[in-house]
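Missing here is one protein chain; the remaining ones are kept as they sit in the complex.
Note that the chains take the letters A and B in the order they are written out, and that residue 1 is the start of every chain.
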Amino acid sequence: MSTVYEPSAAPAATARAFLEVRDLRIHFPTDDGLVRSVDGLDFTLERGQTLGIVGESGSGKSVTSLGILGLHHRKNSRMSGEIWLDGRELVGADPDDVRRLRGRAMAMIFQDPLSSMHPFYTIGAQIIEAYRIHNAVSKRVARKHAIDMLGRVGIPTPDKRVDDYPHQFSGGMRQRAMIAMALSCDPELLIADEPTTALDVTVQAQILDLLRDLQQEFNSAIIMITHDLGVVAELSDRIMVMYGGRSIEQGTVEELFHSPQHPYTWGLLGSMPRLDRDRTDRLMPVKGSPPSLINLPSGCAFHPRCPHAQGPGSPCTTVRPELVATAAHSGHRVACHLSPEQRLDIWENQIRPNL
Amino acid sequence: MNKIKIGASLAACAVLAAGLTACGGDSESSGGTTSTAAYNAANTSVLNPSDKQGGELRFAMSSDWDSPDPGDTYYAFSWNFSRYYARTLVTFKNAPGAEGQQLVPDLAEDLGKASNNNKTWTYKLREGVKFSDGSEITAQDVKYAVERSNFTDELQGGPKYFAQYLVDNAGGYKGPYKDKAPAGLKSIKTPDKYTIVFNLNTPFAEFDYLAYMPQTAPVPRAKDNGLNYKKNIVSSGPYQIDSYDVGKSMKLSRNPHWDAATDPVRKALPDTISVALNQEQDDIDNKLMSGALDMDLAAGGVGPAAQPKVLGGTQKANSDAASGSALTYMTIDGRVAPFDNIACRRAVQYAIDKVSVQTSLGGPISGGDIASTVLPPTVVGHEEFNKYPSAGNAGDLAKAKEQLTECGKPNGFATKLTYRADRPKEVAAAESIQQSLGKAGIKVDLKGYPSGDYFTKYAGSPAFLKDNGVGMAMMKWAADWPSGFGFLQQILDGRTIKPTGNTNLSSTDLPKINKLFDRSTKEGDADARSKIYAQIDNLSMENADVVPLTYSVQLLYRPANLTNVVVSEFLGGQYDYVNLGLK
Partner (left out) sequence: MGAVVMLVIVSMVTFGIFFQLPKLAGQTTDQLAASYVGKAPTAEAIADVKERLGLDDPLAVQYGRFVKGVFTGQDFSNGPSVEHCAAPCLGYSFRTNEPVLPTLLDRAPVTLSLAVGASLIWLVAGVSIGILSALRRGTVFDRMAMATALAGVSLPVYFTGLVSMAVFVYTFRLWPNGVAYSDFTENPGLWAWNLVLPWVTLAFLYAATYARLTRSQMLETLGEDYIRTARAKGLPERTVIGKHALRASLTPIVTIFGLDLGLLLGGAVLTEQTFSLPGLGSLSIHSILSGDLPMVMGVVLLATVFIVFASLIVDILYAVVDPRVRLG
């Protein structure tokens, strides 16, 4: 396997972020060729913070999150780079050690709570199971804990609902139960993969509120994966935009919403519905389709769809842009060949007025 | 085969056998006994003669009995096997070759005494013979057995010859179940405990053959429960039935009341006998060859899967190709043009390639030996002759053309052949006949019918054959007893022709033949009768309306540990079970 693990690569003394991802690559060999789902990803996250990851389907969001949890089958995937969680490197670690961290140090909330919960076991049983793997407690104690958790995520009469099956719950309740399960071992890192996509709008808001409250309570770090910028804006401290398996722009919510630098981010913002505009002007979707992960476009992966790309022969088509800090803020980084002046000009004069 | 010769060599062999090994083994030198296992050895001698008692003789078969009740059964194997527990007035001799076709007294002291021009038959029972319940066997028990088996509604499994030949009561006898009058059938008299007299409605020289049938095995009236009697048969033989689990098994053990002194026929060697029923034929054959089983009760010969194993290897010495008493043949209807001309019938006789017919029937083993007479070799009266010879039995086209010309059809003619469409071998034989006749210019149109209706609606209906111009029909026939009369009368006597269910498919009605049948029923001398049957056979072949194809042959297997093994010609190619023992 191509896992690269160099324990002495970085001095242990240096203070690392709670979660640090370095040059993460996750590739899947297939009959058609090598699928580079994640191809050189870097980001960090501190406890108590929320990182929103946005991007189209296939941009590598979910693959990244599953990669952090170590849920990719080692036989049919190739993973390299480093993932540091609270000082432990995960990519090269023993799968069983990673397994022990799962559910306890890091937990995940999945998109569709109905299909993500086992239909044949009660909600309670599934929470109890999650709790008892990592905590040597009796069934009774675990059950009490499960009821307690269900209560904390806002499920009424949890002592009764604990014995219900997932199909007996409504969509929102099911997602609450899912969250209760994920939080049952007080994880330090919580990854929420589109947690509200399958829910209707009012329930969405409740779930987001719940997550925010729980984060304060548990002081966990949250990775919020979504394609919904609204959700990100609501919940996140920082945002990472992914395209073609790479991060193309990172920054605070403020930076990303008020001075986005990457043409793709502009496109994403443009595709957000706004009620204060005329219907016809409301949506400006990104034209074209997501890139093939087997044959990524040369240079900037976005260039075939980029309205501002310089023509053939320019760096846009030949050189892959690195993620570099913008002049204004060191935390705001972008991967684009346009000069900062050009980007500012286009943003201020062409994009912003039309948003 | 020549009987006088057999008799002579038999005597010589008996002397030799007492001392050393053997006579026989070779089909030419028949008779006697041998201890050398060889292919066909049991056809011509008693193999492994022994008086050693003990052990369990294990039978199996792929089906079940029609019924083991001697009064309700019609299978040859059953008649063979029933002699373990049912003694009849007379039975056949335990001997190889033609000697085995002879009848010998069993329950009776002697063969039947005929009087009144063969219309009255008297038997004297041995005294002191006992049932398995200890009671003595009397003539009344034999009379009752005949009455129940031939005259009741319930017991329909066996033949009804006694009902046919015995003088009926006035108004018709309804059998002992309905007619409780003590006199029963008045034509069977029992003047004393040991004498039984049968009064027939017609002269019948071969009545001893009826007296051989298991229907004369005594049944105590008090123990008869009709259709259920098969489950509690009271034995008169050396073994009694301990259990008969229908469809599964039968177990027999020694009958303590049987006395060897009263029984000159049976050796009764094994201590117990078991029968496993409804066993897979392949499994039976394999078990026989592996020694896990002693005998296939049904005696149908080894299955097709085991045949090559038996014939190909060392096992061959443990097998016999036993001649059956069945004939596969084709009839020609002289009433259907152009077969009204005897030359056209003879053209067919010459044209048929019997080798290819034999092949289509399954070859020399399954298909049988090529036949040239109506009577098979194992039937009393058989004489070897061939009126329509051809090189290698492959048909003589030149002779056939000659006959066609004589018939006035030098370029041949068209006719129809009927057969049973659900019997693959018969279909193949019909097709083979169609081919060989085609070479002589005789165009054959094949008409297949279901076997269930073959005799009721088609081949067995003379009107159907005539009206539809069906000139030829396929047929297979075996008789209930191995005499020329038993074999020939139903298929060649013109007076047996019936409008439906007819078995005289050629509608042969020759005064000469009919007269010979009448003569035979009155002829007291067996050898003279035998001559008459040969004469009928000759006349029939002369008349050319029966085309013999093959005499049946079955490949029988006998494990090496069996003693007193001999093929009985009386039963048409089965081992005689009654004296089998274990080494």
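The rule is simple: a contact is a pair of C-beta atoms (placed from the backbone, for glycine too) under 8 Å apart; a residue touches a chain by one contact, two chains touch by 3 or more.
Note that the coordinates shown come from a computational prediction; the quantities given were computed from them, not determined experimentally.
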Which of A:I53, A:L101, A:L208 or A:V241 contacts the chain that the document leaves out: A:L101
Contact residue for the chain not shown (choose from B:A183, B:A260 or B:A292): B:A292
Absent-chain contact - pick from B:V104, B:V246 or B:I370: B:V246
Contact residue for the chain not shown (choose from B:G55, B:P159, B:P364 or B:P377): B:P159
Residues of chain B (touch criterion as defined above) contacting the omitted chain: 63-64, 66-67, 74, 148, 152-160, 176-177, 224-228, 230, 245-248, 276-280, 282-283, 286-287, 289-290, 292-293, 452-453, 456, 501
Where the unshown chain meets chain A, residue by residue: 66, 69, 71, 96, 99-104, 107-108, 110, 112, 115-120, 122, 129-130, 133-134, 165, 167-168, 181
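The rule we apply is simple: only the chains that are shown with their structure count from here on.
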Approximate Å spacing (C-alpha centroids) for the pair chain A, chain B: 93
